[in-house]
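Just below is one structure, and these are the notes that go with it.
Rest of the complex left out; these chains stay put.
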Amino acid sequence: MSAASPSLATPATTAASTLTNRFHTIRQRTELLCRPLLPEDTVVQPMLDVSPPKWHLAHVTWFWETFLLKEHLPGYQVYHPDYAFLFNSYYNSLGSRVNRADRGTISRPALADVYAYRAHVDAHMPQLLALADTLPPAFHEVFELGLQHEQQHQELLATDIKYILSTSPLAPAYLDNSGLEDATRKATNPEAPRATWLPVPGGISRIGYEGNGFCFDNELNSHEVLTTDFEVQNRLVTNGEYLEFIAAGGYQDFRYWLGEGWDLVQTMHWEAPLYWVQKDNGWHRFTHHGLQPVHLAAPVTHVSFYEANAYANWAGARLLTEPEWEVAARHFGATPAGGTFLESNLFDPQPLPADADPTRCHQLLGDAWEWTYSAYHPYPGYSRAAGALGEYNGKFMVNQLVLRGGSCATPVSHIRLTYRNFFHADKRWQFTGIRLAR
Amino acid sequence: MSAASPSLATPATTAASTLTNRFHTIRQRTELLCRPLLPEDTVVQPMLDVSPPKWHLAHVTWFWETFLLKEHLPGYQVYHPDYAFLFNSYYNSLGSRVNRADRGTISRPALADVYAYRAHVDAHMPQLLALADTLPPAFHEVFELGLQHEQQHQELLATDIKYILSTSPLAPAYLDNSGLEDATRKATNPEAPRATWLPVPGGISRIGYEGNGFCFDNELNSHEVLTTDFEVQNRLVTNGEYLEFIAAGGYQDFRYWLGEGWDLVQTMHWEAPLYWVQKDNGWHRFTHHGLQPVHLAAPVTHVSFYEANAYANWAGARLLTEPEWEVAARHFGATPAGGTFLESNLFDPQPLPADADPTRCHQLLGDAWEWTYSAYHPYPGYSRAAGALGEYNGKFMVNQLVLRGGSCATPVSHIRLTYRNFFHADKRWQFTGIRLAR
Amino acid sequence: MSAASPSLATPATTAASTLTNRFHTIRQRTELLCRPLLPEDTVVQPMLDVSPPKWHLAHVTWFWETFLLKEHLPGYQVYHPDYAFLFNSYYNSLGSRVNRADRGTISRPALADVYAYRAHVDAHMPQLLALADTLPPAFHEVFELGLQHEQQHQELLATDIKYILSTSPLAPAYLDNSGLEDATRKATNPEAPRATWLPVPGGISRIGYEGNGFCFDNELNSHEVLTTDFEVQNRLVTNGEYLEFIAAGGYQDFRYWLGEGWDLVQTMHWEAPLYWVQKDNGWHRFTHHGLQPVHLAAPVTHVSFYEANAYANWAGARLLTEPEWEVAARHFGATPAGGTFLESNLFDPQPLPADADPTRCHQLLGDAWEWTYSAYHPYPGYSRAAGALGEYNGKFMVNQLVLRGGSCATPVSHIRLTYRNFFHADKRWQFTGIRLAR
């Protein structure tokens, strides 16, 4: 999971009813995402990075129970003594737990039991929130963190469900009969408009979070960075462009690849992004709508950092660094408008319209997480919080790369210009894409 | 799976209604076994030896469809083109298939779809059986094999379900609210009667199947064996006796162990049979009724060959060879009477009554599979059948040991004195037990 | 190592000078075998089954020191306190030791140090043997065992050296400039005489050791076996015959293979015996003389049990069982005459002469170990000796198959009709061959 512990900023006190509303809205979205699933879909773990949806449903609930109810609601009794062992993700502070690799081997508690657990916690949270005025700022911080945490798991649910359904040869459609449309199927332009290069002037800029709202601790401290002049493409790399890389033998030529990436290409027999298969003389990819033809105009997704970097090398360009990305996003005044987010129920980035303004920078927020060529390391002055929540974020700050901008599976209220996501260079099951710089 | 391809003996023709009755009776037993399960329980695979119950339900159905309906019912259409890939177990003749290790990662088809598949095949089989009189002997052989095959998977279902439920810290009881009793809980005698040694005279005897009924090909050819005088214990080793071995440091003393077994003891930290845990100052074991205290009088089960052999060494005795076992079973006229089988719904071997006749040999059939110190190799004159069913049995004839006598999870109509079961020396999830000889 | 602990037979007392002579003769042979090696050759371990020659040289010396000098020579001081840790092979009774997998990673003590260790022990042994008359029978048994043990390691040295040299692309010849000839190169007949089938009558026979000389404990007790009439081929399967199996697609057809063997064929990409490579339009094999063309008339060697069994299946025949092999060898009065043994310095079995008597059974002793289809299990009445030497043999009695007859790397004085060698079914680096029965 990509996550981060809470900032120290103290949120203003808010009416209990508002807090309760926000709580229920986010909790309901989680269950909405799982509604199309069968119980069978919610227990399996076809690879280590994926968690069973039943586990997600319970883990976020355990988070509320452990960090809020148990701490702050007088007289609250833990719902079940074994659930901490079962649904703690990675908090060493909170004791032993199921090995991550075993999450998909345990059938009980049943899905219905997990929903009962959710209902139990959902019933007690309003009692706690009614006391909000009397509770310390730390409570409000962790409450906000709980909401953000559950949103992070919404994104993981969307991507884990996709992976789970993809492993069946039946290629089941998560969204069949849903009335929802595949973003890339309804797109009318068969190819995206040609990418343009937009200049970003160099100099000293500030990056990192500075406002009064919520941010994760890894977005702090805001600090000055020095960048030089560079150019950035005005949109994400498309499937059509990526197909040219494939056709040019990009997966067969070690010169484009980092050494560890090239080893993976050979060992894993990669020859296209995750979910791509050749069928009936053409490339298809597995989506939330089942198997669909690759849409040339849509942004390429499900590529590893290795593939993103190899593509950039082949294209004679490069990826952005993290500071460059944030400087550019601020320079172009990036907003969520026009981006694809979780709430669209599209689960695929939209192609850029044929008449998109070539002088503006598109798709910076939403659509696909953009791999940067920057390591996920602490910002200056970063320090871990005390207690279990200190494990939220800081302990992951090595061997991972920063991704920026959110994706079509990110809740729109969850993203920020300063948001730092992070994954290992080989990961492909998130909606990860490519933007070029030079 | 332990299984064997059919003998060449030609069964007499039987009325279609009788065949249909047998078919439905056995098919219903399979579903009865799965009735207490939730859909979640039916998809997971917590270790490689275990298959998800959904897979078992579908695989046996695929067997009927592939070897009977597709071959012999005119106009029969395969239910789903992907099911052969999904539910073929190990038949190279029948094409590629899901890796065994991935059986528990695939959520679709759903459990309900698999039941629909079963219903489809169950609806077509009577049409085929109505033609039985016109079909060749080969049909009748394979029909009988299909019944035996489904019974083998009933035993695997019973043991795989136990393993699946055991992995949850909730220790869920398969049989709760079932009205069924744990065999060892209702036993009145706290300790078993002392074991006696019964002589078996040496000489030349015949072993292997010789009748007109069904047998697996691995029971053929019947042949003469030469045994010397030996003595055998009149009952299985009990939990109480095995506890003495544990208490005496049996798991800490390499001298009792075969080298590969000793490596396992150290690597896997074995210190008791599978399913045994220490709790509240006493040994408990996970059962189909959840966690229960160890009953001293009941036969020990869930031991590997290594443990069985180490126990025998510690006890100053030895295991029987396969020929000795069959010679002894014939000598004592072993019958299923008094044995515990699948149909008892007990899922645990019964303790020998305190007043059991010390001059008779008990528990030879049912209760627990007895590890022999004989390799699972072909009998003289054995040959693999042509076609896919030639893979049923012969290809497993190396690196496994023979077990004899059936267990409390074996259907009573499935066992024979000549039945040869086989497992690798390290396997513990079947109801495997110990009988001593000297 | 294939080895066995000593029999209980008490050897007659022998003059000290005779004992000393035998000791030195065998010790010198070991060093003779290592004379063509460079220090570099003596430390590497290119696979787990192989031990570095330096390790062999030291381990056999440690055996003499530990079981003889330390036990029986008054005042003897152990040569080096760390050598027990370094050169104990597998005796749990004698404490912790280097992991087998790490034998090839430890460069010190140097080869010269090991030779000094040998010289030290060689200098003290005569002092001990001078006391032989006064020592108990147990001493004489273990002395004899020490000789046999060192001979076993001579065979392992011959085969391990071959493997070590084979891993270099330089294909260095162990025997270059040695004046020795490759047995199969000097053979004049390009193809072996056609194999004949020789009948062996059934009945009750005795197998196992019965004389007054030395035998390993695994050859005891001698006992009666019952065999039926069968036929055996009068010679080993040749390279030419095995090439027909290869050419017929034997390595591509699962029907000939045991399941675990077929998995290996696919995983390891086996398509010929170990050491075979295709080059210049023909099959060559690596030998102690470097890379040589495959000689059609010579017995095939370096096949696993899986290959031996698959070949037999393809040829419409079968392998012998262990009792059948010994019954046949006794029936045909097998002797070492005409066989190839270690002392020949040929390191390859000889082709059967074109005029070999077709009514006699050839190549039963020497040339190649014959895989039997019998598990390496204890004979009736077998029991492990007390103390460390009880680990010599008994703890290996599972998951291995018996091989009979010795090979071109076996010292001629080491082999017996009753000798039981054993390896796992996948091993190929010994001189293992095939004899057919039906």
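Brief remarks follow.
Letters are used for the chains, namely A, B and C, taken in the order the chains are written, and counting of residues starts over at 1 for each.
Just so it is clear, a contact is a pair of C-beta atoms (placed from the backbone, for glycine too) under 8 Å apart; a residue touches a chain by one contact, two chains touch by 3 or more.
Computed from a prediction, not measured in an experiment: that's the story for all the values here.
Of the identical chains in this model, 3 are shown in place, and the full complex in the file is built from 4 copies.
Just so we're on the same page, only the chains that are shown with their structure count from here on.
Common neighbours of subunit A and subunit B under the contact definition above are absent.
Annotation: 39 Å between the Cα-based centres of subunit B and subunit C.
Subunit A and subunit C have centres, each the mean of its CA atoms, that are 60 Å apart.
Interface of subunit A with subunit B (complex): residues 38-47, 54, 82, 85-86, 102, 104-111, 164-165, 167-170, 172.
Put simply, subunit C touches subunit B in their complex at residues 90, 92-93, 204, 223-226, 228, 254-255, 257-262, 305-306, 309, 373-375, 377-378, 380, 384, 390, 395-399, 401, 425.
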